[in-house]
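Structure first, commentary second.
Just one protein chain is left out here, and the rest sit where they should.
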Amino acid sequence: MESQPRVTVWNEYRHERLDAKLGALYPEGIHGAIAAGLRAHGLTQVRTATLDEPEHGLSAEVLAETDVLTWWGHMAHGEVSDAVVARIYERVLDGMGLIVLHSGHDSKVFKRLMGTSCQLHWREAKDHERIWVVAPGHPIAAGLESHLEIGPEEMYGEHFDIPAPETLVFISWFSGGEVFRSGCCYTRGNGKIFYFRPGHESYPTYFNADVRRVIANAVRWAAPTGGPTPTPRPNYTPSAPLEPMAGA
Amino acid sequence: MESQPRVTVWNEYRHERLDAKLGALYPEGIHGAIAAGLRAHGLTQVRTATLDEPEHGLSAEVLAETDVLTWWGHMAHGEVSDAVVARIYERVLDGMGLIVLHSGHDSKVFKRLMGTSCQLHWREAKDHERIWVVAPGHPIAAGLESHLEIGPEEMYGEHFDIPAPETLVFISWFSGGEVFRSGCCYTRGNGKIFYFRPGHESYPTYFNADVRRVIANAVRWAAPTGGPTPTPRPNYTPSAPLEPMAGA
Amino acid sequence: MESQPRVTVWNEYRHERLDAKLGALYPEGIHGAIAAGLRAHGLTQVRTATLDEPEHGLSAEVLAETDVLTWWGHMAHGEVSDAVVARIYERVLDGMGLIVLHSGHDSKVFKRLMGTSCQLHWREAKDHERIWVVAPGHPIAAGLESHLEIGPEEMYGEHFDIPAPETLVFISWFSGGEVFRSGCCYTRGNGKIFYFRPGHESYPTYFNADVRRVIANAVRWAAPTGGPTPTPRPNYTPSAPLEPMAGA
Partner (left out) sequence: MESQPRVTVWNEYRHERLDAKLGALYPEGIHGAIAAGLRAHGLTQVRTATLDEPEHGLSAEVLAETDVLTWWGHMAHGEVSDAVVARIYERVLDGMGLIVLHSGHDSKVFKRLMGTSCQLHWREAKDHERIWVVAPGHPIAAGLESHLEIGPEEMYGEHFDIPAPETLVFISWFSGGEVFRSGCCYTRGNGKIFYFRPGHESYPTYFNADVRRVIANAVRWAAPTGGPTPTPRPNYTPSAPLEPMAGA
């Protein structure tokens, strides 16, 4: 593992350019706010990429140099090319970490890695969100208190159609009466995946100190660990036996 | 739940017709042997379907009347139409059980539901396979002893590129020196999925009494339980709050 | 598995006798209300046992004839004899199901089976509780809607110091701002365990139709399945090899 994982912060970057109010909230884009938060937590190798760059800023070269990719998308999931999605998917299986944020639940790559619809219930009504830590010993909860006060946010409610997380780190409470599994860890191939709920484009969530801490923790947790190369895909070659075979 | 789940046993049904030796081993096809095993275990609503039937025998009507689908395929995964795969996938998320057998690990629908490559190491060399029960209290292990003696079989070895099973019921030992996670439970949406390793086309595995018992147990375990309807896919309608909203 | 599991409903049965108001709420005791709910859901082999009976009503004979034990205790956890706790513990490892209700989180037997403190945060303040289904395909959620409206209840809040559940079925929302993992499945040895949160003695929770349904579902889910006998405890006898040993 790199002591300093190489992070690429990906953002759709449409809302901020299309809506002046949202642009004022995130003058450097949502990606800029997330990258600044990572740098403030001591991560030094942070770059950004956005949808409207060539190959969405995620060429094979960029991904090959990326240890952890963070993903924010919302209104243009369908515009992400299948080729780039396949490239990210393969990199995750090979060990790249992936942090999926908020409306990224509906992205092509997250749904492909989860194997479910990843749909949920939702409401834009300035609910108050409070996020409870249910796995306090997990590295992603390092430095937190018992809960995070998020403030006004879009509501996401259960049932959230995901596979049961390997580790559930956070659960959200919403003032309108719902709960949500807000911090969900997965492994796919050699890659670690973390889904983190908060971050609707109309709230300054990515300036929240605790949210920034969680994303930085998640990046460090998801960085590749240098284990054995996963099974080749597809695997055309039979294995030689490791023991004498009676019939051989 | 139906006290008698409606089972559809699906088989590629090519090996048995193309190779006389395999045809002699499974004169009613692999599907015929599996269906007979289920009926011997008291399941009364069992039908079969095969690749070369129209819509592979899996029309919307057939799937709507199927509580649990069992899947055996090997040489023709690529010939299964994407439309039928999508139909099965949606039915699983809605609650249909799916039992994936042996080389079905590389089927389109299993890979889509898992979100990984599902590749593995393998060898056709008459290894001896012995399957150990590691979850003796699980319904799929009902009526078994500590292990199943399978006899000569194709070897499947780790690393098996699957998500960590929600419950691991079986682990295989192979005489050539490998191990394999052989009985793996998953939930996707409202649907239960069980992967069961043994059953290469050149061995009479589906006549093995313990193998038949496991598949029958798995069918009963995977039958739908009648819980709440999962989140609509895609979910376009916002939720009304359940509590008075200060700002509303 | 018995098609009709033999259920023993255990209750501390002190609050109802010491406090007239609580006695009026549960004139047949909390155990009486739970047993009535099980019978209303078609379970025919239901008996009850209470703390102040000899051996707390849980003699070796009674436990030997019990497939599933439900447990409600609160003010007198310390009075449950260690011998009876050990007897229950051994029966669970051998396959008896155990349904732990509400304040039973602090019982000796639950803490012994969990291996953690099982402590939590709490408040008696007529919070409103709403329980969300997060595993809609699980047998314990059969017949439910997306959530259960419980009404006024004691609050239990995170962090709940339990091992991560093998399956998390329910999450509670409380009007005071907390969430709680309310429906938690475990396996210990051959035994299945379900913890279900609601049921403070001062509320008529065990007359709630959905709560009754959940407990009945849980009893059926936790009934023994007849798998292989677990490893003898303690295990003094070495195993004979199953393969020829080179050095033997």
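A, B and C are the chain letters, set down in written order, and residue numbers restart from 1 in every chain.
Criterion: contacts are C-beta pairs under 8 Å (C-beta built on N, C-alpha and C of every residue); 3 or more make two chains touch, one makes a residue touch a chain.
Just so you know, these numbers come straight off a predicted model, no measurement behind them.
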Checklist entry - If the full complex is used, which shown chains touch the chain that is missing here? => result A, B, C
Next on the checklist: Tell me which of B:A76, B:V134 or B:L242 is the one touching the absent chain.
Outcome noted: B:V134
Checklist entry - Which of these touches the unseen chain: C:G73, C:G157 or C:P224? => result C:G157
Checklist outcome for this item: Where subunit A meets the left-out chain, the residues are 1, 95, 130, 133, 135-139, 141-146, 166-167, 175, 187, 189-192, 224-230, 242-243
Checklist entry - Given the full complex, what residues of subunit C touch the hidden partner chain? => result 93, 106, 112-117, 119-127, 152, 155, 157, 159-161, 163-164, 166, 175-178, 186-189, 228, 230-235, 238-243, 245-248
Item to check | Residue numbers in subunit B that touch the chain omitted from display | outcome: 130, 132-136, 146-147, 157-160, 164, 167-168, 171-174, 177-179, 181
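The criterion applied here is as follows: only the chains that are shown with their structure count from here on.
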Next on the checklist: Centroid of subunit A to centroid of subunit C, CA atoms only: how many Å?
Outcome noted: 36
Checklist entry - Among the residues of subunit C, which ones contact at least 2 other chains? => result 130, 133, 135-136, 146, 167
